[in-house]
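In this view, the complex is presented without one of its protein chains, the others remaining in place.
And then subunit A:
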Amino acid sequence: MWEKVQNFASEFFVTGDPLIYGADVSIAVTLIAVITVLTYFKKWKWLWSEWLTTVDHKKIGIMYIISAFLMLFRGGVDALLMRTQLAVPEMSFLTPDHYNQIFTTHGVIMILFMAMPFMFGLFNVIVPLQLGARDVAFPFLNSLSFWLFFSGAMLFNISFVIGGSPDAGWLAYPPYSELMYNPGVGQDFYIWGIQISGIGSLMTGINFIVTILKMRAPGMKLMKMPMFSWSVLSSCIAIIFSFPILTATLALLFLDRYAGAHFFTLDGGGNPMMYINLIWMWGHPEVYIIVLPAFGIFSEIVATFSKKKLFGYKSMVYAMMIISILSFLVWAHHFFTMGSGADVNAFFALTTMLIAIPTGVKVFNWLFTMFRGKITFESPMLWTIGFIPCFIVGGLTGVLLSVAPADFQFHNSYFLVAHFHQVIIGGVVFGYFAGLYYWWPKLFGFKLNERIGKWAFWFWNIGFYLCFMPQYVLGLMGMTRRVVSYGWDKGWYEMNLVSTIGAVLMGIAFLFQVWQIAHGVKHRNANLDTTGDPWNGRTLEWSIPSPAPHYNFAVLPQVTDQDDWWERKLRKQEGHATPAPAKLEPIHMPKNSGIPIIMSACWFVAGFGFVFHWTPFIIAGLAGVAISMLVHSFNYKTDYYIPVDEIVRTEAKKGRVTG
């Protein structure tokens, strides 16, 4: 009996590696600490009713961003482990198997569990405020999306200590991801972790499209909408077209592994190439999904900190829409070398190069906006300026990669690794940081310390160039991606060492950011944002107090111009009378609900059951999902009204008089 338990445990828990025992211990300690603190301070009820069951888009956004930061930490540790292993030749710090697992989890976590939730967090906190709306279109669904993402991310992350991590790369190409070569549970964790959170992403896409199309403040025509909201719309359109492909593709891979189907196997007539096409039909648009909102953020920031209207607003809108469409026509540039033939390759090379045109338009628009502007260099602007050169270099190397014949040389080399990190870190991560710094006062009601922020900024940037510039060279010297170790004879030593030092600098930069936030929380009272408009902003989110009250706008704004808030301020300055505020009315708001978190927990249980082939878990989990849905469908008491006197009290507390 005891032996059986032992056997089970040694298969169930990942054993044999000191790093993993360390992780086991730290996970246990963290859990115990969290539970103790919550119990000691009697915070369970507060946590449940204020956060876990909330349908307030701003709180959901904050939870997304916190999760993204935790995942940035996890993905960053993975990156540092890999860079440590590669720092010097013939290193034996990580075994090849472990290395495979780490680059896989690093890639998946960074893209799906760091970039995506960070982006959704920013959507959530800002889009309704920019539109002059009180919430998103479907608040309940919004909460469900968050919890599905969270369940999926947790399911994926526990693979590290339970059962074993996936190791077939972030896109899990068959046949290696098939049962025949990959019999453990790691690949199943991959499938279900991504599948569950992917459903959440899809619903977020739908939610924000409807929000943007239907909930804009009266008078805000589409062509008066702030640029960030436009970028969210274009990104969400790409989401609703690409994520269903991912859902279907993962389902097929799952059937191969679980039910013995032959979609992508080598035997039984399966076709692995089909998978590679399908996964990139999602995977390529995915990179545009995460970068378009960053473009939107930069546009807002450039205009605000140059005190000028965004140059070429309309061309920016068209550029964004064109990019979101073109991104669906280029997927095969990811496998020029896999025998599609010259004409197919030529088509995909051309479409890829075409994307450079609207992207170039955007860069010029930003530069022209800055030209002759009264630029100030607070941190959001700093990140924007750091982004531009980085993105130009990354974009140019991207165009080089899109030259199909040249790609036969660069393919799967460190040149590629350097390229995609350059656009993803320089474009996406810097963009989201810029957004976070920009909207931080609106979210939390206080400003962060600029000095610490500048340290973080410089460490990120210098670290970035040190880390990735040598990798271009390494790629040209023949170093391929996903190598675990190399010999002294290759001559790759110096470049790799420099690259690792750069990675460490970025790690330090992250610590600066954590410090900056901790410092900000501690000294919040000294840095309160009492105006609600700390940057002298242009769009509606700056017209309400910071942090925004939970109903956002006491009276829905009437919009007349693009950059309406800015124009309103100008009119006031010129002495035009501001129209008297409209009469307050009771506000219709959605009620909190515990169903999203419960339903997502059931998905987690079902996913776990699928991973380990434990039928009772599958049945219980799916039944729980179905019951939660029915319960929700039968509940008609999902809204309430905030009475006028409560609005008056809240507004007065925030220093506003209305009514």
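The rule is short, and it goes like this: contacts are C-beta pairs under 8 Å (C-beta built on N, C-alpha and C of every residue); 3 or more make two chains touch, one makes a residue touch a chain; residues count from 1.
In the analysis below, contacts and distances are computed from a predicted model.
Peer 1: Write down which listed name, "NADH-ubiquinone oxidoreductase chain G", "Cytochrome bo(3) ubiquinol oxidase subunit 3", "Ferredoxin--NADP reductase" or "Radical SAM/Cys-rich domain protein", is the UniProt protein name of the chain that is not shown.
Peer 2: Of the names offered in "NADH-ubiquinone oxidoreductase chain G", "Cytochrome bo(3) ubiquinol oxidase subunit 3", "Ferredoxin--NADP reductase" or "Radical SAM/Cys-rich domain protein", the one UniProt assigns to the missing chain is "Cytochrome bo(3) ubiquinol oxidase subunit 3".
Peer 1: Which residue among A:Ala9, A:Leu47 or A:Ala248 touches the omitted chain?
Peer 2: Looking across A:Ala9, A:Leu47 or A:Ala248, the contact with the absent chain belongs to A:Ala248.
Peer 1: From the listed residues A:Ile20, A:Ile240 or A:Leu528, report the one that touches the chain absent from this view.
Peer 2: Once the missing chain is taken into account, the touching residue is A:Ile240.
Peer 1: One chain isn't shown here. Among A:Gly22, A:Pro183, A:Gly260 or A:Gly360, which residue touches it?
Peer 2: A:Gly260
Peer 1: Touching the absent chain in the whole complex: find that residue among A:Arg482, A:His588 or A:Arg649.
Peer 2: Only one listed residue reaches the unshown chain, and that is A:His588.
Peer 1: May I ask which residue of A:Gly270, A:Gly398, A:Gly427 or A:Gly502 touches the chain that does not appear here?
Peer 2: A:Gly270
Peer 1: Can you name the residues of subunit A that touch the chain not displayed here?
Peer 2: 137-138, 202, 206-207, 209-210, 213-215, 240-241, 243-245, 247-249, 251-252, 255-256, 259-263, 265, 267-271, 274, 278, 585-586, 588, 626, 630, 633-634, 636-639, 641
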